[in-house]
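Structure incoming, see below.
On to chain A.
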Amino acid sequence: MSEVVLKTENLGISFGGLKAVDNVNIEIKRKQLYGLVGPNGAGKTTVFNLLTGVYQPTTGCFYLNGEKLTGKTQEQINHKGIARTFQNIRLFNNMSVIRNVLVGLHNQPEFKCNPFVSLLRLPRHFKVEKAMRERAKEILRIFDLEDERNNLACNLPYGKQRKLEIARALATNPKLLLLDEPAAGMNPHETEDLMNIIRRIRDEFDLTILLIEHDMKFVSGLCDEITVLNFGTVLAQGKTEDALNDPEVIKAYIGE
Partner candidate 1 sequence: MKKFSKIIAMLLCLSMVVAFAACSGTEDPTNASDDATVADDATVADDATVADGSDAVETEFDFSEAGQYTADNTAYFIGATGPLTGDTSSYGISVQQGAALAVEEINAAGGLNGVQFKFDMKDDKSTAADASTGYDALYEAGMQISIGSVTSGSCESFAARADEDGVFFITPSASAASVIAASDYAFRVCFGDPDQGILAAEELTANFTNIGAIYDNSDPYSTGIYEAFKTKMAELNVSYIEQSFDAENNRDFSTQVEALKDCDVIFLPIYYTEAGLIAKTCVSKGCDALLFGCDGLDGVADQIDETVTNTIKYITPFDVNSEEKMVADFVASYTTKYGSAPDQFAADGYDAIYVIYNAMLKAGINNVTVAPDVLGDAIVATVTAADFSYKGLTGDMTWDVSGACNKIPVIVTLGE
Partner candidate 2 sequence: MAKLKRIKISDYFCYLIVGAVMIGSFIVAQTGNLPRSYSNLLVQVAYSIILAVSLNLVVGFLGELSLGHAGFMCVGAYMGSYLAMQLSAVVDNKLIVLIVSMLAGGLLAAFFGLLVGLPALRLKGDYLAIVTLAFGEIVRTIFKNMSVFGKAMGLSTQSIKYDTRQDTSLYLVSFATVLVVLFLVQNLVRSKHGRAITAIRDNEIAAKAMGINVTFYKLFVFVIAAFFAGMAGVIYGHYTTPVLYSFFSYNYSIEILVMVVLGGMASINGSIIAAALITFINFQLQSHLSGDLAALKYLIYALILIVLVIFNNAPKLAPIKDKVSPKAMFEKIRAHKRKPGDIRGDKSDWRVIPTKIRMDEVLSVDLQQGNDYTPDKPNKGGN
């Protein structure tokens, strides 16, 4: 169980000469829960953006299960198996909860349905729609959102919106899930709940998870390995305990 799912090689990007991310090398193994931490502006979200194709890296490249994904578009990368959530929640606010998840299911091969089939409402359309709904409900059940499925996404409380975003990402059936501050804005109880869910989906869906988080309790409770970023460069890397106790890391967080 030690095959490498995500591997980045010297990943870096610069904006107008300023290196936002530089020389990041990460290796994440299958079913690993991996943390990416660092102070504000350290370039964590930029790494996510690089891994999902929002930005194209200026230097370096990354591989998913040995396949090079650098240069692919966001859609292609998602199809290859990387899904993400966003730091500032990006739900489809004017759509109901279940439809948010249904959008995530859109590209699953078993739900393929030609637009013209839908336009004419051929039998396949109904079959697919029904199957998709069933599947979406299953996913919502994991996150305890099934009862809210007909609510508008924007009417959900904050914690549930975060969970819905994860559910939606999960619906795209990823191999690697990137969670950008999943516990932000949650109370301790919700955080505890979320940690359980994350472990559960890792096991149930055979997932590898890379997450950004500021809550160190959350990180140390969940992740076995982390990378600490500061000013775009890797400050420390390795076992969570070791990395967090690295003097450089403490300095970066607390200051001199």
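A quick word on the picks: all candidates are chains of the complex that A comes from, given by their letters.
The definition used in the following text is that a contact is a pair of C-beta atoms (placed from the backbone, for glycine too) under 8 Å apart; a residue touches a chain by one contact, two chains touch by 3 or more; residues count from 1.
All values reported here derive from a predicted model rather than from experimental measurement.
Going through 1 or 2, you find that the chain touching chain A in this complex is 2. Residues 9-10, 13-17, 52, 54-61, 70-71, 73-75, 78-79, 83-84, 86, 90-96, 99, 102-107, 111, 113, 115, 118-121, 125, 128-129, 132, 148, 150-152, 155, 168-169, 171-172 of chain A are the ones touching candidate 2 in the complex.
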